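Removed from the display is one protein chain of the complex; every other protein chain stays in position.
As written, the chain order gives the labels A and B, with residue 1 at the start of each chain.
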Amino acid sequence: MHAVVLLKQILDWELPPRKFRIDQETKRPPDGLAPALLGPFEQNALELAIQLKETGVVERVTALLAGPPGAADALRKALAVRCDDAVHIVVEAPDLHDPSQTAELLLAAIRRLEPPELVLAGRQAGDWDHGQVGHLVAERLRWPVLGLVWQVERIDGRLLAWRSGVYGSEQFAVRLPAVMTVTSHSSLRLRMGNVMDLMAANRKPITTWTPEELGLGPEELAAAGRLELADVWVPEVERHCELIEAEDPAEAVAALLDRLEELKLLKRPA
Amino acid sequence: MIIAATWESGGLGQAGREVLGAAVRLGAALGDDVAFAALGMAAVDAAAEAGGCGAARAFALEGDYAASGAEGAIASLAELARELEARAVLLAADEQGGEIGPRLAERLSGTAVTHATSVEVADGRLLWTRPVFGGKAFAAVTAHVEPVVATLRRGAFSSAEAMGGAAAVETRQVPVTDGAVELIGSEEPQSGVALEDAAVIVAGGGGLGSGEAFAELEELAGLLGGAVGASLVAVDSGWAAPERQVGLTGKVVSPDLYFAIGISGASQHLAGIGGAKAVVAVNTDPDAPIFNTAKLGVVMDWKKFVPVLIEELRRAAP
Partner (left out) sequence: MNDVLAAEATREVQWEVTTAMVVVMYASMGIALLVFGYGIWRLFRVWRLGRRAAVWNRLGARLRRMLAAIAQATVLRRRLPGFMHALIFYGWWVLLGATCVVFIDHDLGLRIMQGAFYLVFQSLIVDLFGALVLLGLGIAFYRRYVMRPQQLEHREPADALLLGSILLIVLTGFALEGIRIAATDDPWANWSPIGAVTSLSLGRLANDAALTRAYPWFWLTHLLLWHVLLAALPFTKFVHVFTSPLNVFFSDPGPAKGVVEPTDFTAEAVRLGINAPADMTWRQLFSLDACTECGRCEAVCPAHAAGKPLSPKRVILDLRDGIRAAGANAGPLAGGVIAPEALWACTTCRACEEVCPVAIEHVPLIVGMRQNLAMEQAAVPTRVGEMVANLEAREHPFRGASSGRTDWMEGLPVQELDSIEEAGDLDVVYWIGCAAAFDERAQQIARALVSVLLHAGVRFAVLASKERCTGDPARRTGNEYHYDLLARSNVETLEGAGVTRILTHCPHCLQQLRHEYRAFGGRYEVVHHSEFVSSLIEQGRVRLAPGARERVTFHDPCYLGRYNDVFEAPRRILDVLPTERVEMPRSRSESFCCGAGGGHAFYEDDDGGEKISGIRAREAAATGATTVVTGCPFCLTMLESGARTLTAEQGPPLRARDFVELVADALDSKGSGPA
């Protein structure tokens, strides 16, 4: 079985909020504000793909990414943990905000690859936080999709997937071919590749396609557009925290409970 | 027509009230009627209640939705939206809403807007606000193509109020799906208070250092009649179950009182507690961003503070 894992590089999500800025011209964070890194949920998706390869559920994994030239780093990382192939749709423009356009680009590439039976995506890219691309790709392929998955096994020609539901974990059997979006889980921390693989990854070729090569010139891409980004701003954070001044835990507890009572937030039984 | 749709069992729940409230206000601004669709095994009561809260039409879309993942809900809502020529379908931004939103929009050849925190009408178009970059910023977006299927963040929209009147409840059955996604099993819903409905939440983060520490938080939550939450770090470390996660990619909660214990306050997490009336932060680092959000702060090692707090509450308990 061939699996495709959809990746994205995003602005370092650990950048502290007070350092975060938006350039009003581009409606994006200014260049160089922080490094661009493989997103955390994409890391989880990649790890799941590699685990599926290890358990024999899939034979081949292709990492697919749409993004600027520098985003190839993320594909190197994918190759370093033993993805078999890497495909880069080089998008020169500022990153794509519209999930419909992103899905269209990825779809065009998926249709050119050896037909996959499984497409894995992160639950949402940590920049625009839409959480749509995986679902849109599935709908447009007319494949079933399951979201928030964190473990997958093969069972009687279908996949058995564990996912996070509203009340806790749920198990679903999913007919193939299918799309799954992957959520974070302690078992899905992206592994560290060994150094031989890391060095080999630097020598492996990465297939690059331009949107035009995929038949998606500016006009076609615009036609796929659904969402327009009107404005982006950073909210003001005002600190008005009242610190309980006490060295001793017992004093601190007493002071806190008093304040909570005064603020009518908690009633202490008499 | 604006459709508000939520999962219901019994009377109209808090999520339903908020989504309906948003739909009613949006309908008023656009001059559109509002339809409410309650999904679930026993959805009639909620639908009837919605009829008294501003919904012109009320639907009970009954059936076992869980069995097919989101597929049944998508199919039944798509049918309804087409029939009503809906301009917008509003859902709650929870795990199910996240599954349904983008796909329903795609089936209706419309646009999905996820995790919206507000909506306004400008020049006849809907302008949605939603958090981006893990909650560090907000974006205003508009859809080129309607209908819009929007998922609404819990606590961001005020509830629909009873305004008299009633709508006849139209009951429909969930359409049969092709079974491509089939429920095999699920964990029993946790007993006790659901995070979204809890008046008090005691949440722990990376500062706790271990899974065992959560036992103490359970005890504290029990004494306060609340529920236990966790940050992404704590969940990713395997210390707390994923459904306990509070934040942009977890539950969005709106308790009266939120204890953030050993939580530094990444914006990802803060995005989930914006609806809390008061946050009490316990953290050793006085510069931790959680103190920017907290109303009351204690700069202390939780290991010293929490046991004393438990002891004090236990002593005060009757």
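We take it that a contact is a pair of C-beta atoms (placed from the backbone, for glycine too) under 8 Å apart; a residue touches a chain by one contact, two chains touch by 3 or more.
Just so it is clear, the model here is predicted, and its values are computed rather than measured.
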For the chain not depicted, the shown chains it touches: A, B
Residue in contact with the excluded chain [from A:T26, A:T55, A:N194 or A:T210]: A:N194
Contacting the left-out chain in the complete assembly, out of A:V4, A:L37 or A:V133: A:L37
Among B:E120, B:E161 or B:D285, the residue in touch with the chain that has been omitted: B:D285
Which of B:S9, B:S158 or B:S210 contacts the chain that the document leaves out: B:S210
Absent-chain interface as seen on chain A, which is shown: 12, 14, 16, 19, 35, 37, 189-196, 198-199
Sites on chain B contacted by the missing partner chain, in the whole complex: 206, 209-210, 233, 264, 266, 285, 287-289, 301
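Everything that follows uses one rule, which is that only the chains that are shown with their structure count from here on.
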Chain centre separation (chain A, chain B; CA means) in Å: 21
For the chain B and chain A complex, residues of the former touching the latter: 66, 69-71, 94-96, 98-99, 101-103, 105-107, 110-115, 127, 130-134, 136-145, 179-190, 200, 224, 232, 235-238, 241-243, 248-249, 256-257, 266-268, 277-278, 280-281, 286, 289, 291-300, 304-305, 307-309, 312, 316-318
Interface residues, chain A side, partner chain B - complex: 11, 13-18, 20, 22, 27, 29, 41, 99-100, 123-124, 126-132, 135-136, 138-140, 144-148, 150, 160, 164-175, 178, 183-186, 189, 225-235, 237-244, 246, 249-250, 252-254, 256-257, 259-260, 263, 265-266, 268-269
